[in-house]
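== chain A ==
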Amino acid sequence: MVTTVVNLPSSALALILLFPALGVLFNLFFGARLGRRAVSIVGPGVMFLAFAAATWALVRLFMLPPGDALTFTLWPWIEAGRFHVELALRADTLSGVMIMIVTGVGAFIHLYSVGYMAHDEDFARFFTYMNLFALSMLILVLASNLLMMFVGWEGVGLCSYLLIAFWYTNPQFAYNGRKAFIVNRVGDAGFILGMLTIISVLSRGGVWTLDFPTIQAHVALFTTGTATAACLLLFMGATGKSAQIPLYVWLPDAMVGPTPVSALIHAATMVTAGVYMIARLNFLFMLSPDAMTVVATVGALTAFFAGTIAIVQPDIKKVLAYSTISQLGYMFLGVGSGAFAAGIFHVMTHAFFKGLLFLCAGSVIHAMGGEQDMTKMGALRKHLPITFWTMLIATLAISAVPGFSGYFSKDLILEGAYESGHVWLWGLGVLTAGITGFYMFRLIFMTFFGESRVEPEKLHHLHESPPSMTIPLVVLAIASAIGGWVGLPKGLLWGDAFARFLSPVVGNFRPGVEASTLGLSVVATGVGMLGILLAYVCYIRMPGLPMIVAWRAKSLYQVLLDKYYIDEFYNLIITRPLFFVSNVILNRGIDRFMIDGTVNGIGATVRSGSRLARRSETGNVQHYAFVYVLGVLGVVAYYLYLVRH
Partner candidate 1 sequence: MPIALFWFLAAVSLISAFGVVLQRNPLHCLLALIVTLLAIAVLFIGEDATVVGFLQAIVYAGAIMVLFLFVIWLLNLRAEMGPTGHLGLKLFGTIAVAAMFAELMAFLLPPHLQIKFAGHAAGYGSIDSLSQTLFSEYLVAFEVTSVLLLVAVIGAVALARRSTASEIQEHAADNARKERSAAQ
Partner candidate 2 sequence: MAELIVGAIEAVLMIFIGLNLAVFLLYFERKGSALIQDRVGANRASITGLGRKLGLPNLGIINTLVADPIKLFTKEDFVPAGADHFLHTLAPFIALFPVMITFVVIPFGDTITFGGRTFGLQAAPLNAAALYLLATIGIGVYGVSLGGWASNNRWALLGGIRATAQMISYEIAMGLAIIAIVITYGSLDLQAMVRMQGGVWFGWLPRWGIFVQPLAFILLLTAGIAESKRVPFDLPEGESELILGYMLEYSGGKQAAFMLTDLAEQALVAMLLVTFFFGGWQVPWLYRDGFHLPGGAIVALAPLLVSIAGVVAFLIKVVILCSFMGLIRWTLPRFRYDQLMKLGWKILVPLGLANILITAFVVVVAGGAH
């Protein structure tokens, strides 16, 4: 599948990076001084400019013959012996899609943040981080080689940490930030190892760089074994960044960050980096069916488990968090089963509707004055009309109601899963579709319908959010409504234009098993509807029912509520022993006792020695002179000796 790729230099790419970079610098150095106005203009402004540049780049991509890419080489970065890495940007269709998502959705979320963070005193810092995130994310998707991609990878990780712990004065938030960071480190270790594997394999073949095209060109150097190893390691990184089993635990806790952050980073963009990475390295993953299977399985399982957890969560953002994890699981199911285009497609649609969902949730929380517990909401429909309608659209989209964007992408994924032979995973996916419908509409019903459970004193200042927040809602609502139409089922109108657009990069999906697209779609959609119906029954018709169920299946409910005790489990098998080893053995044993002991011992010896020695330092010149004379005596004696012999 190696295509001779023509690379056109294009400064548009540089511009895309330049604008957020300028934003960072501006907000960092002048933001605090020039005040909110300037920041709220510059912060989103640069993003919109970047959006424009990205659009330009994409238009140029459209005009190129398929398979060509835009490149922009800044300068050689690493010249270590024969190993050579360049600081270069490269935009093919895949990157094109990603930059559109990042800059587009990002821009609107920035705009949204202006309203959402309006009352925060660290306005400038927030936008510094946001722009920095955008910059890193763009580096990640525009990187022309694996190493540079890793830089972006780490950059987004850092920003995620900074933004989760944005309100660092709250120790819990700071802790969650660290948790996210550390869990990501685990994944990144895998990423690094994978990268090293690739380097070693390639260098053994005499290839000393990490450019994607070069890797692709020499992909033949990989045996199935090495490919599997590399892929699994890289996938480990992906599970960390994209919150898959077993490393998803950080994402729910990441919800303590400001809601726009959850929307931009932990729903729309960063968490999809893993998917992007796998799609980017599709040629490598294709070499190892095992790895692909692992990816698909992990994806499906994650989707299912996260969904089940989402069912019972009372916290609106937690629900969305788990649904994000679950949706990410879908994407991995997609790419894992070879339907890379489908995966990326879902990345895009998910960026629309999940970003929208978070923004709406943010709007709700904003209106509720920071309240996130759905059990204290309800009947907000008339108070927040715009939020309600847009959120409804997003919900329809995510629960794959036909016609809405989510429907097409999810359908493609499930279809891919089935046709690649993973029937079980397909089943799991379908089941998850039902669960998705259920918990999403549970969210809608609990929030906007039923009788109000809002505390009376909050009731009177319930209000719709300012336009700076509602405009992005509307825009994204439109996007999530019609955004899916770029990838209609084959044969219908323009058909799967999206897949065709990506195909030069990710190749075409080659089904293993034949199946009727329509049938699969009907089944999946049906299950989804079923879930919605169930939610309707439980939360509108007979609101008592959930209680009863929960009481009946108490243990199950508890398990779900406590997220399968995964955190506790990790605590038990990893954190505790780690703490024990570091504290007792390393800290007390080695550090305090051996190292400090040695150092202090030396210090004490020196001090006591010098206490004696300093007696000689009387400060009286003549004493020194006396010693000096003794020295002279010695020297002259030596010369006498020389003269005599």
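Behind the choice of candidates: all candidates are chains of the complex that A comes from, given by their letters.
One rule holds for everything that comes next: contacts are C-beta pairs under 8 Å (C-beta built on N, C-alpha and C of every residue); 3 or more make two chains touch, one makes a residue touch a chain; residues count from 1.
Just so it is clear, the model here is predicted, and its values are computed rather than measured.
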Touching chain, any copy counted, for chain A within the complex - options 1 or 2: 1
Field: Residues of chain A defined as touching candidate 1 within the complex
entry: 622-623, 626, 629-630, 632-633, 636-637, 639-640, 643
